[in-house]
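Every protein chain but one is kept in place in this view of the complex.
Order of writing sets the chain letters: A and B. Residues in each chain are counted from 1.
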Amino acid sequence: MNIQLILFIVLASVGAISSVVMITRKHAVISAVFLVLNFFALAGLYLLLNAQFIAVVQVIVYAGAIMVLFLFVLMLLNTETEHKLFADKRAIKLFAILISAFVFVQVAYLIFHGNPSRSLTPDEAASVKAGTIQAIGQQLYTNYIIPFEVAGFLLLATTIGALVLAKKKFE
Amino acid sequence: MTSIPMEYYLILSAFMFCVGVAGVLIRRNAIVVFMCIELMLNSANLTFVTFSSYLGNSIGQVFVFFVMTVSAAEAAVGLAIIIAIFRNKKTVNIDEINIFKW
Partner (left out) sequence: MINLIYLTTLLPLLGFLINGLLGRKIKNEKVIGIIGSATIGISFLVVLGAFIQTIGLPVEERSNTVNLFSWLSVGGLQIKFAYLVDQLSLTMSLIVTGVGFLIHVYSIGYMRGDKGYWRFFAYLNLFIFAMMNLVLGDNFVVLFLGWEGVGLCSYLLIGFWYDRKYEKGTTSQAAKKAFVVNRIGDFGFLLGMFLIYMTFDSLNFKEVFSRAASFPIAESTIGLIALFLFIGATGKSAQIPLFVWLPDAMAGPTPVSALIHAATMVTAGVYMVSRASIIFASAPAIMTVVAVIGLLTAVIAATIGLVQNDIKKVLAYSTVSQLGYMFLAAGVGAFSASIFHVITHAFFKALLFLGAGSVIHGMHEEQNIQKYGGLKKYLPKTYFTFFIAALAISGVPGFSGFFSKDEILWSAYANGGFVFWLIGAITAMLTAFYMFRLVSLTFYGKERFDHNHVHPHESPAVMTVPLIILAVLSVIGGYIGLPKVFAGEHGNLFEGWLEPIYAPAMNKLAMYGEHTHLEEILLMTVSIAAVLSAIYFALYIYRKNPQIAENVSGKFKGLYNLLLNKYFVDEIYEAAVVQPIQNGSEKFLWKIFDVKFIDGIVNGTASLVEKGSGVIRKIQTGVAQSYAVVMMIGIAIVLLWLILSL
């Protein structure tokens, strides 16, 4: 029972529980807050996996930018509190939960059946090296330069699109 | 890291994904549905990073980079659309946005 396992258990529990809680809250803002908690837990897990850059980017981009955007829109729209979750359309909602659980069971079975640990011999040093900014940047600017540029265009298009869609009509 | 079996991370990722799916199917508020979609994307990111770490290859993390980019873009545009709909229908309740039917 080393420190890593304990950390993993704590972080994984926080992530799992916060995700479940997130989907069951009546108030949308509370759901957003729990999602932020989930992201932090994920960032911790990334650090456990020696992915330093991704962990930081996770906090900055996801928790810091996207969730802020969500919260802004939530407060802007000022939606009323939702009714209780299982007030209507009970059958379909129950069925949806069941089908999701069923899919989870199937994927879990596939994972265990695939048994990746058997054929994989993880190398600590390589893993640390792979998580550094140098390594990612190396890949990003040489082998994946074109997707990189395209991502830039995508963000440009997004900016323009969001502007056009959300603005008020000219009177 | 070496002592934690890879399957644990993958199971966690699958769990978060299925929770996200359940959320998408159950919730009525459009914005909350979007947040559940973000949850699903994050579970995919976790899988990528897991594999990248255990294989000692950084390509998985490069892919995570792009996923985050796309996710951000999609969130922005989606929220803009929701705002536009809200202006017309004064609601973000999905059940009332059902013009797709026969």
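Assume a contact is a pair of C-beta atoms (placed from the backbone, for glycine too) under 8 Å apart; a residue touches a chain by one contact, two chains touch by 3 or more.
Note that the coordinates shown come from a computational prediction; the quantities given were computed from them, not determined experimentally.
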| item | value |
| --- | --- |
| Chain not shown: contacting residue from A:Ile92, A:Ile145 or A:Val164 | A:Ile92 |
| Sole residue of B:Val24, B:Leu46 or B:Ala76 that reaches the chain not shown, by the stated touch rule | B:Val24 |
| Options A:Val68, A:Leu110 or A:Ile133, residue touching the unrepresented chain | A:Leu110 |
| Residues from chain B at the interface with the omitted partner, ascending | 21, 24-25, 33, 94-95, 97-102 |
| Touching residues on chain A - with respect to the absent chain | 92, 95-96, 99-100, 102-103, 106-107, 109-110, 113 |
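As a convention for this text, only the chains that are shown with their structure count from here on.
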| item | value |
| --- | --- |
| Chain A and chain B: spacing of chain centres that average the CA atoms, whole Å | 6 |
| In the complex with chain B, residue positions of chain A that touch it | 2, 4-5, 8, 12, 15-16, 19-20, 22-23, 28, 31-32, 35, 38-39, 42, 45-46, 48-51, 53-54, 57-58, 61-62, 65-66, 69-70, 73-74, 76-77, 79, 82, 85, 92-93, 96-97, 99-101, 103-104, 107-108, 111-112, 115-117, 120, 122-124, 126-127, 129-131, 135-136, 138-140, 144, 147, 151, 154-155, 157-159, 161-163, 165-166, 168 |
| Chain B - residues contacting chain A, complex | 1-12, 14-23, 25-29, 31-32, 34-36, 38-39, 42, 45-46, 49-50, 52-59, 61-62, 64-66, 68-77, 79-84, 86-87, 91-92 |
